[in-house]
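Just one protein chain is left out here, and the rest sit where they should.
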Amino acid sequence: MTAANRPRLRRTGIGLALPAMLLLAIFFVVPVVSLLLRSVTEPDVGLQNYETLLATPTYAKIFWNTFMVASVVTTVTILLGYPVAWLLSILPARWAAIGFGIILLSMWTNLLARTYAWMVLLQSTGVINRSLQALGIIDEPLSLINNLTGVTIGMVYIMLPFFILPLQSTLRTIDPATLQAASLCGAGRWQAFWRVLLPLSVPGILSGGLIVFVMSLGYFVTPALLGGTSNMMLAELISQLVQSLLDWGLGGAAAFVLLVLTLALYAVQVHLFGTPGREA
Amino acid sequence: MHLKLKPIALAIGVSVAMTGMATAETMVFTAWGGSTQDAEYEAWGAPLTEESGVTILQDGPTDYGKFQAMVEAGSVTWDAVDVEFDFAYQAAEAGLLEPLDFSIIDRDAIDPRFVTDHAVVSFPFSFVLGYNTDTYGNAKPESWADLFDTEKFPGKRTFYKWSSPGALEIALLADGVAPEDLYPLDLDRAFAKLDTIKGDIVWWGGGAQSQQLIASGEAPIGMFWDIRLWPLQSSGLPIEIQWNGNLASADVLVIPKGSPNKDTAMKFLAIAASPEGQKRFMDIITAEDVEGGVAGSGKVQTLPEDGANQVTLGLEWWGENRNMVADRWYAWQAQ
Partner (left out) sequence: MLLSFNRMGGLRWVLVAIVVLVMLFLILPVIFIVALSFGSSQWLAFPPPGWTLRWYHEFFADPRWMAAIWTSTKIGILVMILSTTLGLFASFALVRGRFRGREILRAAFLTPMILPVVVFAVALYAFFLKIGLNGTLVGFVIAHTVLALPFAIIPISAALSGFDKSVEDAAILCGANPWEARLRVTFPAIRHGLFAAMVFSFLVSWDEVVIAIFMASPTLQTMPVRIWSSLRQDLSPVVAAASSLLILLTLALMLLAVLFRKKADR
């Protein structure tokens, strides 16, 4: 082969992303920006909507609630999801398939139906409380609904599959030889975990965690049905403003603030941990 | 040689007329979905189709954001829409509704409390005090004040979650305000009264949820839509209604400004709000063998003859102050 016709490895440019960019530009950026502009033009030109948001304690509380609940849900999901992803990535295929089957089955069942089922299960006269009382484990029914506990249970339930699936795919790509090498070097199991397995799983944890955190911020069905009003989340508030009170100015402002805050957090995460899903 | 104009003119005339007849009138009726919308369609839509060949398509659920967007864009796809009464007031103010043609709609035959220049009644209802007789045995709540009495009537109570006429009036009435003095609402006093039981309140966001709460015993007492308690009673559950001080209101039908089938929609509203239409609707939703949802059997505890101190909710005041109250309501809930 002469130098002229040796196949060349071309550098990847932005070209492949163009179709997706076009879709977003036309059907997302343009409409959303026009709506968000209303946050500074309705009811009057200016930043009053933003002032209202930042000055009123209610809205501050709702913002705080939203980020707090999302953090709690993400943490619990990571803690419960990691062992599951770990096991699924190393189980023999037959058992792993059962695990996947259950996960997919739970995702496939309609979201509203699942949330309603939790409502009925978690009530003080619901199945869980009555069973616990019948078994003598508790005397008074536990307050599992209309509070943070209910929202957490409901949302972790929805989010677990979104975390487990990407993570287990990352874990599968970790070369077992790395861990073998670690034990050959004298590392105990605990050390091997902390210093080898965990760091290698971080990209997967970040990807899955990002999806879960961001989804939790914007979720409104589950918190609306399982939460109390004192932990109202932003999505429900914006929904009320836009769909019921026709206050698109304030609704748009709240959405914009949420967007900015989340992107800021994302930027911090990238700065600290590197980009999820980026070539090492 | 001249063309025979007369037969040609005749032919053209006939074909134009035939095209006019062949183009069916259509309209889109939008409501909240479920078996209630089915009943509304059957009571009002089906007769309209029978008598004038109109094709009625159903859409839903009603969404005020969508409503405003379509009117603003001038691209309206809904013709007759079932909305809440206080929204109707607000929307009329904002210029989102068509003024109604009362030469088609018989205004005098409609309950004047539930008619405006832009809206007619679709679904009248009352907020009532519902309670579980098994839980409370012989103790019977006599008025809204008892809803706030956690000693005589312990347990969780359930209230309507959204900022809407009802809960605040109940709090004021329970606190001793006379019905004539309700409006403008003394919000501070109402919230103070609600604060006394806030820890025991479970909020219902939809009719179905309210039914589930009282049926399961999760909240053995609370404020309900009367129509939601009837099927519970007729299916044998130990639930009673205290009508004293019931709060009357209604959902209404409106026509979005710029609706492409305005005239047909007017006819629909005319049927819906007429006494015959209303009776047909009530019969359907209380019929014996309708499955699910709002239906019940004949054994329905309807409003007593004397009205039992019925209070009509001040929807005009609500229409003017809807957003202001909502701000305070959600702020209070979030505490």
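Letters A and B mark the chains in the order given here, with residues in each chain numbered from 1 onward.
Heads up, the rule we're going with is that a contact is a pair of C-beta atoms (placed from the backbone, for glycine too) under 8 Å apart; a residue touches a chain by one contact, two chains touch by 3 or more.
In this text the structure is predicted, and so the values were computed from the model without any measurement.
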### Query
Looking at A:Leu47, A:Leu112, A:Ile138 or A:Cys185, which makes contact with the chain not pictured?
A:Leu112
### Query
Pick from A:Met21, A:Leu47, A:Cys185 or A:Val268: which residue touches the chain that isn't shown?
A:Met21
### Task
May I ask you to list the residues on subunit B that touch the chain which is not drawn?
28, 32-37, 57-61, 63, 65-66, 69-70, 72-73, 75, 77, 205-209, 211-212, 215-216, 231-232, 235, 237, 291-294
### Touch residues of subunit A, complete complex, unshown partner
7, 9-17, 19-21, 23-24, 27-28, 30-32, 34-36, 80-81, 83-84, 86-92, 97, 99, 101-114, 116-118, 120-121, 126-127, 157, 160-162, 165-166, 168-174, 176, 179-180, 183, 189, 192-193, 196-197, 203-204, 207, 210-211, 214-215, 217-218, 220-221, 234-235, 238-239, 242-243, 248, 251-252, 254-255, 258-259, 262-263, 266-267, 270, 275-280
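Criterion: only the chains that are shown with their structure count from here on.
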### Summary
Taking each chain's centre as the mean of its CA atoms, subunit A sits from subunit B at a distance in Å of 37
### Task
Would you pull the subunit A residues touching subunit B in the complex into a rising list?
56-58, 61-62, 65, 119-120, 123-126, 146, 224-225, 228-230, 232, 237, 240, 242-248
### Task
Please give the residue numbers of subunit B that touch subunit A in the complex, ascending.
63-66, 68, 87, 90, 94, 156, 161-162, 202-203, 205, 209, 212, 216-218, 322-323, 326-327, 330-331, 333-335
